Structures are given as C-alpha cells and as structure tokens.
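Encoded as structure tokens, the structure appears first; notes follow it.
Only a part of the assembly is drawn; its chains keep their places, and the rest are absent.
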Amino acid sequence: MDVKEKLGAIEAVLFASGEPVELFRLSEACQVDAGALPSMIRLINERYDDCGSGICIKKLDSSYQMCTREEFAPQIRAALETKRSAPLSNAAMEVLTIIAYNQPVSKGFVENVRGIDSSSVINNLLEKGLVEEAGRLDVPGKPLIYRTTAVFLRSFGLGSVSELPPLPGQTADETNIEES
Amino acid sequence: MTSISFKLEVFEGPLDLLLSLISRHKLNICDIEISKLLEQYLIYIDQAQEQNLELAGEFLEMAARLIYIKTAYLLPRPEEAEQLKKELEGALIEYSLCKVAAKKLAESFVGNSIFVRSPMHIKADMTYRLVHDPSCLAAAYSGISRKSVRTEMTRMSAESKINSVVKRRIVSVMSKVVHILRELYATGEACMDTLYKGVTDRSARVATFLAVLELTKSGRITISDDNMTIYFKGRKDREKQWMSRKNSAL
C-alpha cells in the first residue's frame, strides 16, 4: 500500500467504526507505523480543512474518531426534523392499530397476528412517542408489553381509547361466519 | 434393503429436484417424459427416506402430482394430462429462469465488503406531529385477520407459555409401507378405506397413497378391480410375473 491508500484505509476504518478507535488498533489494521499515524491523520484533516468538508477526525486520549464539524449541527438537526414529519407507513399504521385495539400487548402478540417480524416498526412507534412500554407480561421470558400514549390520542383526535372507532364487521353474526 | 453410503444431494424444493433429474437424464424440459421423471423422482424420495433425510411435505405432494399426471394419460381422453404436463413444464421453465437470474445477481454481491455507519446519537424530539382522522385506524385494521387476533387472545388468556413453532409433520412412505404390510400379514387382505381411516393429516394421506403404489409396483400387493380391496402377495416368485403384466398394461 502506498501512502494514498493508507490514508484511504484510515478514513474507511474510522468511518465504519463510528466509535473512537485506539491508535494501536488503527495502525495495526491499516499497516501504518504507530509513530507515523498522527502525522497521517493531520494530512487527512488538512485536506478536509482545505475543501471545507463537513467531517473531521478528532483525537481523544489515544484514540481517533471521525465526527461532523460543529458548525453543521443546524443542518443535521433539520434533516432529523424532516424525518419526524414523515407520515406513518402502512406497516406502522397496522401495528399501531393492533396495539390500540388490544392493548396492552406484547411484541409477540403483534407478530403472531401479523405473521411477520415487527421489531423495527414498534421501535419506530416508540421513537415517535405513539406507543410506550406498559410493564412486562407475567409469563416466561417476561416480554415487554405496549400501550398507546397521549400523543397517539392527540394525533387521531381522540379523547380516550374508548372512543376508538368500531371495527367493521365486529357484530356477532359476522364473527360466526368467519369461524365457520 | 441395501445400505447406501453416498450422501444424497440436497435440493431447495421439488422443482429443484426435478430440474436436476431433467438435466441428469437429458430430458427435454419442454416435453417431459412423465413416466421416466416419476420413476427417478421416486427413487430419490426413497433414498432420502432411507437416509432419514427430512423432506418437506411439498416433495410428497409433487410425487402425488406426477403420479396423477401419469394416471391421467391412461384415460381415453388425455387432454387433461397434456394440460397438467404443460403447467408443470411452465413451472419448471419459470423456476429454472429464476435460478439462472439468482446466480447472475449473486455475482454482483458486495454486501459484505461495503460498510455503513450507524446514525449519530443526537438528542432530538422525534414526537409524531401529524394529525389523522380516527377512521383511518379502523381502516388500517382491515388487513388483520380477526381469527388470528382471537387465537392470540385465547392463547394469552390460557397462558400457553411457549411460543411454539408450528412445523408441518412429515410422514415417511416407508413407515406407511410397514403399517400396511403389518395389517396384511394378519388377514391377507384389507379394505382400502380402512388404510385411510382416521388419517386426517395431509402428509400421512399422501404417504399412505404412495405406500400402496410402492407395494403394488414391487408386487407385494394387488388391488381388486373395483379398487376397494388390497391383497397380500407374499410370494416373491409371482413378482416377476406381475411386473411384466403391469408393464404391458401401461
């Protein structure tokens, strides 16, 4: 590897790891002499400075970490904000209603009803504050159970969960037909 | 039974197995010789069972399908058989296309050489802020099977604690062969219907059906003209005689 390749490798490793990487580990993985590493990092940072890059490499104790430049914090925040106002996906809507109409329920309940892994959808609803944890079920494994929140009620213009719209075909007759 | 020391090739499914047999025996995928294919297919199934290879129920279903097509050709008007054969050929061509495309696509896989980073942890209020009409909640529920909701509710209230993984039971043809022969050793004959009595499992029914065919093929049993009764033919010397009769009949 020539120097150019070594610089590329250092960048790639720091990017992929996310967390701070110990100097010795970085030098070993990129086959760079530990003594030469600081000056190579300096080279990369100078290049970043020259072009006004949005990222830089910081030294923390004996580790290095790639991070964003502080001055771009507003744009990063704005990008998160746009994500926040994205409408719910079909899957999210479906999981939300299963929780709403049957709460409190475990993830297992949701997944068995839908027949598909729903972890990421539930995490997404938790992040949006539409559902919350409501303790654990008293069965082996003690699974977490979930219920809807005040944010949920507000988002759907409801005063309480008792005001949830009736489900179509919930009459006694229809359930009989379904079972037959 | 001779013990087999070689390891059987494992297939992704019955279509995969059929494609392999077609190429191995140089059959024309656009005009398959059903008899030959069926013969080879059953040989594989038997070997798999002898080696206790767990075969999915679909393998037995395909055996039954092939047998059905072969039988349909014996009817005076073989149009249905032609149609069924065409459908099978169509499925095989489609699946072989899929396999080729999958292989091609796999060549460009770089998924384990490109790395991405996990999102930075930034404290931000991610609370949902759009407003919807409550009616869309009921609408979103329309895809949910009420039956599975009720099942889950019952399961929960009954506190059935283990998240059971439902697995389809697979019944081996050999076990049914043994079962039928045991029945016949005692009386020498048995009513066809009694073989299926109380057998509700699809896989078990298919296995019983295949076992009867298997025993007929090897000449261990014969079937009455009205297909109602089977007779035990213990004597091996009659086997050859019967086989030649069967071959001329087909």
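Residue numbering begins at 1 within each chain, and the chains themselves are lettered A and B in the order written.
Heads up, the rule we're going with is that contacts are C-beta pairs under 8 Å (C-beta built on N, C-alpha and C of every residue); 3 or more make two chains touch, one makes a residue touch a chain.
All of these numbers come straight from a predicted model, not from anything done at the bench.
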item: Full-complex stoichiometry, written in the displayed chain labels; value: A x2, B x1
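Basically, only the chains that are shown with their structure count from here on.
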item: Euclidean distance of C-alpha centroids - chain A vs chain B, Å; value: 41
item: Interfacial residue positions of chain A with respect to chain B in the complex; value: 12, 15-18, 67-68, 76-77, 80-81, 83-85, 87-88, 90, 93-94, 96-98, 100-102, 108-109, 112-115, 127-130, 139-140, 151, 154-158, 163-169, 175, 178-179
item: Contacting residues of chain B [partner chain A, same complex]; value: 115-118, 120, 122, 124-138, 140-149, 151-153, 155-156, 159, 161-163
